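Complex shown without one protein chain; remaining protein chains in place.
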Amino acid sequence: MRTTLRSGLTTVVALSLAALFLFLLGCPAETAEETVTRDTLTIAIGAEPESLDPVNMTSAPAATVGEHVIERLIYMETDGSLVPMLAESWSANADSTVWTFNIRQGVEFHDGEPLNAEAVAINLRRFVDPDVGAAYAFLLGSVQEITAVGEYELELRLAQPFAPILSHLSHSFIGIVSPAQLEGLSPSDAIEIPVGTGPYVMNAWNRGESITMSVNDNYWGNTPQIENLVFNFIPEASARIVALETGEADAIMAVPPQDADRLDANPDIDVVYETSVRTIYISFNNVREPFTDRRVRLAMNHAIDKQAIVDGLFGGNAFVADAPVTSAVFGHTAVGPYEFDPDLARELLAEAGFADGLDVTIHHPTGRYPLDATVAEAVQDMLADVGVNATLETMEWSSYLAFTAQPPESAEYEMFMLGWGTVTLDSDYGLFALLHTQQWNPNGNNRGFYSNERVDELLSAARVETDPATREEMYAEAIQLIWDDAPWIFLYNEGQINASRSDVGGLIHHPLENLSAWDAFFID
Amino acid sequence: MYQYIARRLLLTVPVVFGVAVIVFSIVRFLPGDPARAIAGVQATPEFIEQVRVRYALDEPLHVQFGLFLQGVARGDLGRSTFTRRPVTTEIAERFPRTLLLASVSLAIATVLGVGAGIVSATRRNSLFDNASMFIALVGVAAPVFWLALMLQLLFAVQLRWLPATGMGSWRHVVLPAVTLGSASAALMARITRSSMLEVLRLDFITTARAKGLTERVIIYKHALKNALIPVVTVLGLQFGILLGGAVLTETVFAWPGVGRLLVDAILRRDYPVVQGTVMLLALLFVLINLVVDVIYAYLDPRIHYQGGGEE
Partner (left out) sequence: MSTATATDATQVEQKRKKTSEFREVLKHVVRNRAAVAGLAIIGFFLIVAIFAPYIATHSPTQTSLVSRLQTPSAEHLLGTDELGRDLFSRMVFGSRISLNIGLISTLIGVVVGVPIGAVSGFYGGKLDIITQRFIDIMIAFPGILLAIVVVTVLGVGVQNVMIATGIASVPVYARLVRGSVLAAKEQSYVAAARAAGLGDISIIFKHILPNCLAPIIVQSTFQIATAILWAAGLGFLGLGAQAPTPEWGAILSNGRAYIRVAHHLTTYPGLAILFMVLGFNLVGDGLRDALDPKTR
């Protein structure tokens, strides 16, 4: 077992091998070869859906894939407007507690079962069944009773008026599958391959690899042009990019910002920048000294150069937050951002009695959101410039959630970083859950203990108000008040980058991080 | 011999029980609240409570452990909190892929390692010997995930000879198998070489030489058979280590096996899957060790069966 380096020769060999290796690394990549099959569109996504059973879906990849197979009552366009899907029309009684939906007639599931009100009712009841325990059951939390009142007439009774019900019903997770598939299914069992009414029929799920589907010739809407659709799961971003460059994939999702420019320079590839619905913020513990002092909260908002974070870390593919919800959300009004002004920040801190600086602790997650720890480090740096000496603490995600879920009397945190996706695209979900006094830990997700009487009033009223224009006014006022109170350091809204081959048209990039291919076509 | 095997089997019972205790503890001794971790950040308090009940996290520990053991005995490892599918199904789908990867790696490692070891031993101190032993040293020292990235960068991204990740054709297997097998190949080359050198010094080889047998016959007919006994042992152990080591390789190459399943599950806090995969890998390793010990006892007459097998 003795290994001696007898001659320098071996070293020379090893070094030249290493040199050759480094040389090859530096070589430009070969040109991409064209291997596009014209009847199949291949989309590479970063994560495999956890499930395509409506009650088990929790992620954007699941929604993206699922949408092609299963449909819901109402569709939300990329601009947030609600249009008929499986419900042709809908109406509410005078106080908006009883909603009636006219289900589209002549629609068949992929297994030939007819779509009717009862089929929808079965699905919705399953969605809210506590024994099934759907993670997103809260979307229909206001619904008390689901009844098929006619062959094609569905009635939903609410406990009290709930204005966002329509946008909640448009959520991609509330998909309708064939009742034949649900028959005899125990509450804990899940559907593997959903049978829906969508433009594509799902053929196979090769776990860990891909999902394949083919066109639904019996589709009630416009039949897609492309015969086959394949979703490949390629977790590694660099591998997804190679797949797109070689033509192995026609479109890819989640392009890292640092690769976007290089891809965009490729004439065969189009890069698409889209907003998302997730806001990243650092909340103060608003009931703890010195964060009870508005000047301190304002100072920290002015101390952070949000634009530098967005440009420097996200390569421009994020948006400086101008409100507590993103611009794609109904009710959003741009009221910010707080100007980056370190002098003003120092002044405010001095006024608050911290002329000599201030020690704070910021808790942040690692690896939960893109570049989360990196952003926390950047914030730490910027705060140091105005005399705020921030200590960063990171924790395991589960501990982190528990740590930031303490009631006010036992909450040990001063500042913490979190993100929130307003997945209903309605301000109610973005503001009520995070900033209403009723939602203080441990009752909800107001982990920073923000409280403003007028804001509470507005958010409660906007929940039951049915006139969209009035709701928008209410949210505008609430957002302005919240912004002025500065309960968070408002940071940025995440963006998303997708890319596709230039010869593919008609892809829909949705702010909800969905990529839809039913209108896609190949350009010759 | 049968008595020896029976004794060894009996000895694995407490080991299996101990593994079950450790696997069970993974979730229960976690910092923080597992129910909250499973439910997620946007969960309502009611949903967190539902989760707590569904996973019996509200029961006392010994009751939970009883439920866990009952489940294991029935082949029920619970459901993934992420996909909500039975953990056994998840594992059953991915395990054959890990097995494939580990087998190909082992094959590569054996052919390269044993081959290089034999040649090195017979041409001691030649350029080949020095070069291959140097490469073997580097092979053992190189972090497997780094090697994976470098091979990927070179052969998939720059040269475009092989696919970077995923599985499908035989071309997908090459890079991960070479990566995973490199350390084993290096180790086997070194062990084969030293074992071979030791045997070549023994009396019967000298006798064979004296009888005028050709060097080729001496090496391949007489020496090799004896020299390979320790190699076979290492080979078996390496197979188990490869199964476990696949965690890093599978992650880099997005190879959808149990290793990646485990890492994904840890990062998603999908604890039932963490428990299941750890349990499976540990049990397999125990089983492989058992088989290796039996084979070793069979091959090497010097082992006395009444021994505990821990020699």
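Labels for the chains are A and B, by order of writing; each one numbers its residues from 1.
We take it that a contact is a pair of C-beta atoms (placed from the backbone, for glycine too) under 8 Å apart; a residue touches a chain by one contact, two chains touch by 3 or more.
The shown structure was predicted, so the numbers you read here are calculated from the model rather than taken from an experiment.
Which of A:Thr78, A:Asn266, A:Thr374 or A:Ser451 touches the chain that is not shown?
Per the contact definition at the top, the residue touching the missing chain is A:Thr374.
With the full complex in mind, choose from B:Leu67, B:Leu100 or B:Leu137 the residue touching the hidden chain.
Residue touching the absent chain, from the options given: B:Leu137.
Can you tell me which of B:Ile91, B:Ala109, B:Ala131 or B:Leu187 touches the chain that was removed from the display?
Going through B:Ile91, B:Ala109, B:Ala131 or B:Leu187 one by one, B:Leu187 is the residue touching the chain not shown.
Please pick, from B:Leu112, B:Leu248 or B:Leu261, the residue that touches the omitted chain in the full complex.
With B:Leu112, B:Leu248 or B:Leu261 as choices, the missing chain is touched by B:Leu248.
Hey, which of B:Val157, B:Leu202 or B:Val232 is the one touching the hidden chain?
Residue touching the absent chain, from the options given: B:Val157.
In the full complex, which bits of chain B touch the chain not displayed? Write them out.
Chain B touches the missing chain through residues 11, 14-15, 18-19, 22, 25-26, 29-31, 137-138, 140-147, 149-150, 153, 157, 183, 187, 191, 234, 237-238, 240-241, 243-245, 247-248, 251, 262-263, 266-267, 274, 278, 281-283, 285-286, 289, 308, 310.
Which residue numbers on chain A touch the omitted chain?
Per the touch rule, chain A residues meeting the hidden chain are 1-5, 22, 25, 237-238, 241, 256, 258-259, 262, 308-309, 311-313, 366-367, 371, 373-374, 376-378, 381, 392, 394-396, 399.
Everything that follows uses one rule, which is that only the chains that are shown with their structure count from here on.
Hey, which residues of chain B end up touching chain A in the complex?
30-34, 36-37, 39-45, 47, 50-51, 54, 79-80, 82-85, 90, 93-94, 97, 125, 127, 130-131, 133-138, 150, 152-154, 156-160, 164-168, 190-191, 193-194, 252, 254, 256-257, 260, 267, 269
Per the contact definition, I'd like the list of chain A residues that touch chain B in the complex.
Spelled out, the residues of chain A in touch with chain B are 1, 3-7, 9-11, 13-14, 21, 24-25, 27, 29-30, 50-51, 53, 56, 58, 130, 133, 135, 137-138, 141, 188, 190, 192, 207-209, 232-236, 238-239, 242, 246, 367, 395-403, 405, 418-421, 433, 442-445.
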